[in-house]
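Here the complex is missing a single protein chain, while all its other protein chains stay put.
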Amino acid sequence: MRLSRVGSRLLGVVVLLATAFTVRVLTAGTPVDGAADATMVLGFVLVISYLAGRVAIRVNLPSITGYLAVGVLFGPWVLAPVFSGITILSHEAAVSLQLLDGAALGLIALTAGGELKLSMVRERRRSIAWVVGGHVLVVAPGVAGVMMGLFYLMGGLPDVPTASMVAAAGMLGVTAVAKSPATTIAVIQEYKAKGPMTDLVLAVTVAKDVVVVTLFTVALAFALMAVEAGGGGAGVPALALRTAWEVLGSLALGLALGWILAQYARWVRAEMPLLVLALAFVSGGLNEAYHLSGLLVCMVAGFYVENFSEHGHTLIQAVEKHAQPLYIIFFTIAGAALDFGALAVAWPVAVGLALSRMAFTFLGTWFGARATGEPQAVRGLAWTGFIGQAGVTLGFAAVLADRLPAVGPTLRTVIVAAVALNQIAGPILFRWGLTRAGEAQTTA
Amino acid sequence: MLEGSTHQLVMIILHDPAYLNDLLAALLEAGITNATVVESQGMGRLLSRDMPIFASFRHMFAGSKSYAYTVFAPVEDPSVTEHVVALATDVLREAPPSDRGLVLALPVARFVDLSEVPGGR
Partner (left out) sequence: MSLQLLILFLVIVLVALLGSRARRGRVRMWPLQRLLQTGTPFVFVGFLMGPQGFGLVPGGLLDQLRPIVILGFGWIGFLYGSHFEWRRIRRFGARMYGGGITESVVTMGVVGLAVYWVLPLLYPGMQEALREHVAVGLAACAGGTAPAGVFALTRQRGVSARDSELLRFFSAVDDLPPVLLLGVFFALWDVDGGGVASAPERLAMSVVLGTLLGLGSHLLLPSGRDSASHAFLLILGMGSLCAGAAEMLLLSPLFVAVLGGMVFANLSPRKEDIYGLMERREHTLYAVFLIVAGALFRWEAVRVVLLLAPGYVILRGAAKVAGAWLGTRGVLREGSVHGMLGTGLVFQGGMGLAIAVHLELNAGAAAGLFMTTVVLAVVLNDLIGLPIAVQALGRRRR
């Protein structure tokens, strides 16, 4: 009996699915070792998402769309209700994998920084600044305006005073500026994209990470003032201090980490995989303690290592070589975290938010690129790199739900629902943009 | 049959067996059909890698631990050597740097292809 390649793979998948489901059924109702559960889910994700990524490539989609699809499919929303609540990618398992998830994000950020070349940044600094400026000045007010209009059309939010509604619309505008650096990097690396648009998108992505953190914190301070009518203003100086600490502290720590990595790459060079693993845990742990942005730290470290050390390149290469499992873990979990429950509830507002965000991102990018005389392709297509939204934005949504009474939970639902739309559309759009601009080197 | 010729001997030392097929295909592309492949082991690897940690049953067998291959290819035209170098570089670009191995070419003092010697059956 000889099986075709596809047939053999399919049978393998059947074996794997049957194993996972059987174990879930057998252990249903008994207390389960969370770490063991997470290990099983990790294995499941690695295999199924990898194969889904291959299928995605076959149908001309980015492989991360395949990873996201697996997350959605085996998450709590699609198959789980069919199989009477047996969820493979359960919330508990996702929480147990947080360490790996954080590690994946840290390493992805490291490669993002490592992709940036100093000479390019110098040469294009005006374009970078203008596009970032365009996003801040066009996307945030534009989206906020549209949201305000939408709220007005719906006859206002129940039991929410106008000032709070303005604040809510404003916060939606500000979070619309945020984007997922991981999505952008993953698509760029998959298609080995090179060219003026890729460079610009990358640089803007990294720069925006600094800007967005600051912008969000400042906007939140104003929103608190508006909502609490004077009472919330007291926290502003403390908030400003915290923002400064988060941004500057992250930059400084990133430089320090970059220096250590550079020395390591120069003098030691042994145990590279172990180092990468340790590094990933460090960046994963940074987020919670000290309120530093692990993302920013890793981006800066990657940038330093790539540009200011002779041997750092080998290190970035080592990370990139092991990148695929990281993307698989990160995006599958991101897919499982997409909240279709929220989307079902808030879809009219969420669709409005997502569409207006796209429109204003296009406008902001076009405006910034035109002002600095970027070529036509960059003006018209670079916006596609800024659509995907994931972890950072979800983090903002959680902060809003926590800090803004009355409107916070509603905002979170809307944002989380819009993220689901953006994260599905983002990679597909960006692939299209890169291909149209002629910067995608491989189609597979 | 040529003597004291422009022949070169191209040696490719490959540290990752996974690339052997690609490499041989590349040689074929360069017009080389008479290469010889020898299983070999690098000195550093002999010292460091042949230290199984968890499992060693396979290490009981000679030839089961071929971490490297050495390819010998006689080349008549030096420009072919350049071509081979370019192709090998291309094939092994994706391999991790420590596994890429090396290519070297030596001048050949004397080259006799015995199959072209007249006589016999």
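In this document, chain identifiers A and B correspond to the written order of the chains, with residue numbering beginning at 1 in each.
Definition applied: a contact is a pair of C-beta atoms (placed from the backbone, for glycine too) under 8 Å apart; a residue touches a chain by one contact, two chains touch by 3 or more.
As the structure is a prediction and not an experimental result, all values here were calculated from the model.
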Option from A:Val138, A:Ala169 or A:Leu275 whose C-beta touches the chain left out: A:Leu275
On chain A, residues whose C-beta touches the chain left out of the figure: 3-5, 8-9, 11-13, 15-16, 19-20, 23, 26-27, 30-33, 35-47, 50, 96-100, 260, 264, 267-271, 273-275, 277-279, 281-282, 285-286, 288-290, 292, 321, 324-325, 328
Those residues of chain B which, in the complete complex, touch the missing chain: 17-18, 47-61, 64, 67, 94
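We adopt the following convention: only the chains that are shown with their structure count from here on.
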Between chain B and chain A, distance of the C-alpha-averaged centres to the nearest whole Å: 46
